[in-house]
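Note that this complex is displayed minus one protein chain, with the remaining chains in position.
To keep things simple, chains are lettered A and B as they appear, and every chain counts its residues starting from 1.
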Amino acid sequence: MKFVGDRYLRKEDPRLLTGRGQYVGDIALAGMLHAALVRSPHAHARMVRVDAARAREHPGVVDVVSFLDLGSAGRPFPIVPPHPELRGHNFSMLADGRARFVGEVVAVVVADSRYTAEDARELVDVEYEPLPSAQTLAPGAPAVHDDVPDNLAGRVTLARGDVEAALRAAPRVVQIKLGIGRGGGQPMETRGLVADWNAALGQLTVWASSQVPHQIRQFIGDLLDLPPHQVRVVAPDVGGGFGAKLIVYPEDVLIPFLARRLGRPVRWLEDRLEHMLAATQEREQEHDVTVGFDATGRILALRDRFVHDTGAYTPRGLVVPLLTASMLTGPYRIPAVLSSFESRYTHRVPVTPYRGAGQPQAVFVIERVLDLVARETGRERAEVRLANLVRPGDMPWDVGLPNYRASGNVILDSGDFPSVLRRALESAGYDTLRAEAAAARAQGRLVGVGLACYVELTGVGPFEAARVQVDARGRIAVFTGATTQGQSLETTFAQVAADELGLTPEDVSVIAGDTGGIEHGIGSFASRAAVVGGSAVALAARELRAKALVLAARVLGVAEAELQQTGAVFADRRRLERRVTFAELARAAAGATAALGVEPGLESTRFFQPADMTYSSGAHVARVEIDPLSARVTVTGYWISHDSGRLINPMVVEGQIQGGVALGIGSALLEEIVYDQDGQLLAGSYMDYLLPTATDVPSMDIDHLETLSPLNPLGIKGVGESGALPVPAVLASAIDDALGVRGGRVTRMPLGLARLLALLPPPDAGSP
Amino acid sequence: MRPAPFEYFAPRAVDEALELLARHGTDAKPLAGGQSLVPMMNMRLARPAVLVDLNRVAALAAVRAEPGSLRLGALLRQSALERDARIAAAAPLLAEAAPLIGHLQTRARGTVGGSLAHADPAAELPACMLALDAVFHLRSARAGRTCRAADFFRGLLATALESDELLVEIEIPALAMERTGQAIVEVARRHGDFALVGACAVLGLDAAGICRHAELVFFGTGDVPHVSRAAAALVGERPTPARLGEAGRAAAAELEPRADLHATVEYRRRVAAGLGAQALGRAATRAGMAS
Partner (left out) sequence: MHAVRLTVNGAERQARVIPRLLLADLLREEFGLTGTHLGCEHGACGACTVLVDGEPVRSCLLFAVQADECRVDTVEGLAGADGALHPLQEAFRARHALQCGFCTPGMLMTLTAYLRERPSPTEADIREILSGNLCRCTGYQNIVQAGLDAAAALRAAGVPR
């Protein structure tokens, strides 16, 4: 392989560095109108009346639409994926008589400028009848959906072995309660759409800042009754996703609906306050964990019962708690496990995956348990982990719990977890770090070292598609259903295609996220783009090259074995002057006769349908220092060893990990969505929801191990979420160490200053 | 988010600005750096009908260093506090505070006067001005007057400014002592954030090392910065680290801190004690306290 594995500089950069990116907000069409959304100020309310008269009269206003204007398009969106235990509900394009969270879209104003639309929005009179709202996960809260009076969206139990018997038989048993708070992906670019209905072509074109343009097309087709060939959805340059742009939102169909209704292009750009209110969130769970173990620290039994806050709707069904439950045991061998949850509705923003997707919670639980076991047995924390890790000889390891898609059990396909942990410890100089931290603590400084291991589920199906095409001028285009919000697919997929085609990445243009480029696609989430999308690209490019060889042989009148390829040229190896280029082959293929013996067009479309998920793994070591005066935590050192199989581009992988860790630091120390008892968002802007800055994130040391995945042609595994998974766990471990106890003190994330200050020793009298 | 409509004026002289404020009354708001006002306008939490942009009034941005005082024009950019050698010499507290105020981009536009007139309870400059015993020069179309910093900050985001008045100049008197020291310390969630708790101290020692002047002001702890009484008790004593620590803690005990999303009452109280001691200690060290 020439380009796969290379730290190839990005093809995206020249335009993005010079301000020539094209994000949804940069798209301006002639005659374009601007939308502003009216959102419910109540967590739960009946909408008695929507009176748009004053708004309609405002100069510059073209239309005001509420639920009554939608007709059959107002029905609830599909839930993807469904689940037999799910009592699911999804939202509609506009709230149908009832608002179920603060920020739910109730009406939309369309005007000739954004400024006007926002002015007119204030003139829309909505009469609300506020109702009591469910703001806790405790039973007895007001019902969010009338047909689910107990607010139980789903209850699932996953089990391996007989955990009750194993707990009874275990020499030691300890219980702990753990909690994680709400947060959100918070990409720097908020959401937005431009929609344009071309009546002459009968074509709806939608630019969406989304991770799933093919799904948007599907939902538009369904709700607006348009066949796929009349709808084109394009994800242009997208300024980050992290899950916030993962689902199909009401606006994703509403704005296209407006474009069609009004016969003019419509643009809607979400503002940050709206994003805080209405972009989906994740993480909130309360866990009650019981672990049985022996004196050496071997874990014999693990029981986790948790409650999951799913918000007001379940657009993604039970995916998040299923991921937490099924991934609970991480990279460890645990013979008896019971993992059960209740997913409960609340009158809050819906919960759907954000970077990590239920797995950071699982990692937090199992890693806190391991630190707890270490404390209880007096064994060193890394030793306890090594004693429990699945070993390379155990692979593939059947965890014994069904995976979140219920397509089989969680099977850890490959990896070397003990090596990854040892490499992290070595690169951190773990023993030295611990000794230095202990010495610092003896001097009164609050310095601690922590560690955490993880496995990450990646490469979920059902499939991804790739179409590779050579045109008459020899230009190579690769169309993929995977999408990019910064993952560098224009570069990494070009590297993959270039290797298969015998060309360079400069010769290959990758077009991602355009339903007009490829008919079938899924999108980017669950760390699947490189694995599934990249594999499809490899297969399609491989097939294209095979076709090119057949054609070249025909055109040159030689056997394929006599051909030699140098860049874009195929030649008869015995008479090099007899040659043909990709461009010429494409032209020949364009007019392929029966005699030529190949199908027309020099192109290939292939799907990759992974047989199963493939699992990345890693270990993080962190050093922290806590300021005894303020309880502020500074992360002063961070070491990572990581295995995501073959790396297409190590530079890109490292960037993904660094970004994931930064997001993890935010979710552990800074970011928390807080609602008051009426469901009002208290952390409603960037003044209160605190993202990590350059002074909050340390430099990180990253080591790679590459155990190839057996589950795809390239041997790769996903990495997009890896960085984020273990951060709350490793920081909790380090903070406990800094506080001088071994495990069990930090039980909640994010860790607020007040709570941490209360855990510190009281200040000395008499020192300035 | 985009602001509600307003009428806009950009006077070039102070009198013109004052006349506009007089004419439009409570409909008008002066615009200085805009780093506090414009976010509120974008969010439509503030909707002035008239905006009087002061940024073209060059006369309002002057710095004059005189033997007895340092005079800062209200429109002086916060970035000037960290760049101007005269300010570093005459009021090092302000130079030390500057990098703590917001970020590079906000200090490029934000003004000294704007921060004082806005009077955010967690802002650094109001507390600094109290610690420095600053005198504010206010003007309206009707008249000019002075107001001591101690009388200027009235309540949450409320000052002594009448609706037609502008803060035009800040006068910082020079300390008469031989040896002086100033210090500001704060705790914020992230660098550049508003302080959860902060303290600034100004100490003056005579040639014998006896404290002749002591100011300790907390910010972020209540609706207005708190000028501590315990600091005044240091006058006449020879400061020691232990005594200063005690004074800092005693000063913090005077506080009735508020709770919000980012800090509890207990947190603020406990951190204030530590910061009070720290601010006094650093100021005293800089004043040449024997350690």
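By definition in this document, a contact is a pair of C-beta atoms (placed from the backbone, for glycine too) under 8 Å apart; a residue touches a chain by one contact, two chains touch by 3 or more.
Only a predicted model underlies this, so the values are computations on that prediction, with no experimental measurement involved.
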Touching partners, among the displayed chains, of the absent chain: A, B
Touching residue (missing chain; options A:G400, A:G637, A:G655 or A:G679): A:G655
Residue, one of A:L16, A:A143, A:V174 or A:V550, that touches the chain absent here: A:L16
Full-complex contact with the absent chain, from B:V38, B:A232 or B:L261: B:V38
Chain B residues that touch the omitted chain in the full complex: 1-8, 10, 34-35, 38-39, 41-43, 51, 53, 55, 79, 99, 102-106, 108-109, 190-192
For chain A, the residues touching the chain missing from this view: 9-10, 12-14, 16-23, 25-26, 28, 115, 185-190, 237-240, 242, 271-273, 485-488, 651-652, 654-656, 658-663, 685-687, 691, 693-695, 697, 699-700, 723
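Convention: only the chains that are shown with their structure count from here on.
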Inter-chain centre distance, chain A versus chain B - centres from mean C-alpha coordinates, in Å: 44
Residue ranges of chain A in contact with chain B within the complex: 114-115, 118-119, 122, 271-273, 629-632, 670, 674, 682-683, 685, 687-688, 690, 692-693, 695-696, 753-754, 757-758, 763, 765-768
Residues of chain B defined as touching chain A within the complex: 1-2, 4-5, 43-44, 187, 189-194, 196, 241-242, 244-246, 248-249, 261-264, 266-267, 270-271, 273-275, 277-278, 280-281
